[in-house]
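Here the structure comes first, spelled out in structure tokens, and everything after it is commentary.
Removed from the display is one protein chain of the complex; every other protein chain stays in position.
Labels run A, B and C following the written order; every chain starts at residue 1.
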Amino acid sequence: MNQIINSSDRPRYINPYFGGVLLGLLLLLTFYITGRGLGASGAIKSAVVTTVDKVAPQHAESNTYMKSFISDDHSPMYNWLVFESFGVFIGGLLSGALFGRIKKLRIEKSPKISNKTRLIAAGIGGVLFGIGSQFGRGCSSGAALAGTASLSFGGLVVMLFMFGTGYAVAYFFRKLWI
Amino acid sequence: MHVHELNPKKTLVTLTLFVIIIIIGLLTLSQPRLVYKMDMKQSVDLALNNQGFVDQTELSDLLKNPGQNTVLIDIRDTYQYGRGHIPGAENISAVELLSEDNLKRIADLDAQGIKVLLYGNTLTEANGPFMVLRQIGYNNTKVLIGGYQFYQRLESSKGDSSKQISCVPDQAEYNYAEIAKSNGTVTEGDSPAKKPVVIERKKKTNAVAGGC
Amino acid sequence: MGPLIPQGIIPMGWDFVIALLIGIAFGFILEASGFSSSRNITGVFYGYNFVVLRVFFTAVVVAMIGLQYFDYFGWLDLNQIYVLPTFLSPMIVGAVIMGVGFIIGGFCPGTSYTAIAIGKIDAMVFTGGLFLGIFLFSEFFPFFEQFYYSDNMGNITIGEFLGISNLMFTMIFTAIAVIAFYVTWLIEKRVRKNHEEYKF
Partner (left out) sequence: MNKNYIILMSMLLVLAAGLLLLPEKNNTKQMNPEELMWDIVQPTRYVTTDDVAKSIIEQDPLLMLVDVRPESDFQDFALSGAINLPLEGFASDDTRAELDYPKKNIVFYSNDDLRADQAWVLAKRLGFNNVYVLRGGLNQWIKTIIQPVEPAQTASAEEFSQYTFRKGASLFFTGTKLSTTATTKESVVVTRKKKSSAVAGGC
């Protein structure tokens, strides 16, 4: 534990508790300023609605789910979460640049699987997460993080079941990661 | 162990900042000067049971032996007070009643077993200040039914035993349902119940809110 | 005082500027904590890297405690805070689906944005998958519309559901978090002894 490994190929991250405290304070600030928490999947939802609305407006209008997010006043992209998510991207860019993690395009995976497997898994995971986040009224940041912090019962439920399921099925997908 | 996990100093510093903010919050937390001593249930009971309402008999007794165990406080404005008030009453406005000095005085009076009787022009005018004082724990406060208007009527009818003056708070003066049923064709004097009321009303023309 | 925007202290026009700034801070913290790496994230499920748990629980505990102190000080009106409404069964189903998606995909939406920023192709595919998933959900929405709105418990808080005060729950939650930090530290030490390769 006392040995200090300082090889340059090792990514340098901040202390997770430090990240946690910072994230907690940021969340608190967000609540203080805007009255609601952070979020991420909402931006994709706006993007989906916008795309469908552009490509097939009538189809979007006839869809009961999408219709509720379409307004005549402005595009669904004109949304708090879209701006916030764009900020998340920029923030990632800044941090990546600062810690020297921005490199050429690459795929991160367990050495046991091929690139193709990893990409298919990522795609399937994304689809599942997309569907799940709609049922769960938010993803890990919106429902689990911000929801639990604001003491919403639903937020706690999402957090417990999401991590619980993760542990329950982790064994079957171990090859993807270790 | 990851390299980064060996150095939680920044974390400590940040968290300490957070703690400092909270300590500042605790220190600057202003305790309100006045707090409600009654919970909602007690307050509702206070209202419904007419606790602390002083009726005509009590008032007459009080006027016969003034200054003994009750202090009268007129909460109307100085102008109205100047035009006439119950003998021995002091003039303190409702808002002033909550000043440090006045509250201390009420508490001191309570310690001596002396009551504080508030009145306005009507019962309703003094009811709010009375309820506030009671709810913040000054249980020796009372309020005069009918207010100053009722006192005036009581005075003017002095010695005239034929006139029975009474005043019951929030009493229906009419049979509303009857009037509603009679379909608007009510003419003066067709209901015996409201006859005295009409007469009474004409007498006290300056009274805005009728009743007592 | 707060929340500032709903109270009109900060005009609505600043809404999106603030959103962008908050997003930048959010993204920075996520990336700097190592959430741009899916193997870092999934480590929490295999016991070799509990960074997710640490960041997540610390953040929730700090924010939760802070919110309640702020409410106590009168700086923030908790009644005006958006409390996520609870739709119990759809939320459980959603969380289970997300759990599976999490372990297969290795990201969650927020972290995938930061991973794209540093050039991870898998994160781009994941985000594409998210897009497709939400699209599919919208398309097939009529089939489970009834289920989607079922079990509505309103804006119920944890304390209300458990029948304890929210302050008490915060204490319990903090205690659980601290215990979890210690236990995972022990687990991580043991697992790492057996594995040598953690170069991510």
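The definition used in the following text is that a residue touches a chain if its C-beta (ideal position, glycine included) is under 8 Å from a C-beta of that chain, and two chains touch if they have at least 3 such contacts.
Since this is a predicted model, take the numbers as computed values, not measurements.
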- request: Provide the residue numbers of subunit B that touch the chain removed from this figure.
  value: 6, 8-9, 11-12, 15-16, 18-19, 22, 32-36, 39-41, 43-44, 47-48, 93-95, 97-98, 123-124, 127-129, 131-132, 135-136, 169-174, 176-177, 179-180, 182-186, 201, 208-212
Task: Extract the touching residues of subunit C with respect to the undisplayed chain.
output: 6, 58, 61-62, 65, 68-69, 72, 74, 79-83, 85, 109, 155, 167-168, 170-171, 173-175, 177-178, 181-182, 185
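Rule of thumb we're sticking to: only the chains that are shown with their structure count from here on.
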- request: Would you identify the shape of the chain contact graph, picking one of line, ring, star, complete or other?
  value: complete
- request: Write down the pair of chains with the top C-beta contact pair count.
  value: A-C
- line: Ranking chains by how close their C-alpha centroid sits to the total C-alpha centroid puts first chain C
Task: Find the geometric centre of each of subunit B and subunit C from their Cα atoms only, then give the gap between the two centres in Å, rounded to an integer.
output: 52
Statement: Chain centres from averaged Cα atoms put subunit A and subunit B apart, in whole Å, by 58
Statement: Rounded to the nearest Å, the gap between Cα centres of subunit A and subunit C is 8
Statement: Flagged in subunit A as touching 2+ other chains are 1, 10, 13-14, 16-17, 21-22, 25
- prompt: Of all the residues in subunit C, which ones touch at least 2 other chains?
  reply: 51, 62, 66, 70, 75, 189
- prompt: Of all residues in subunit C, which touch subunit B in the complex?
  reply: 49, 51, 62, 66, 69-70, 72-75, 188-189, 192
- prompt: Inside the complex, what are the residues of subunit B that reach subunit A?
  reply: 1-8, 10-11, 14-15, 18
Field: Sites on subunit A touched by subunit C in the complex
entry: 1, 9-11, 13-14, 16-17, 19-38, 40-41, 43-45, 47-49, 51-52, 63-66, 80-81, 83-96, 98-99, 101-110, 118-119, 121-170, 173-174, 176-178
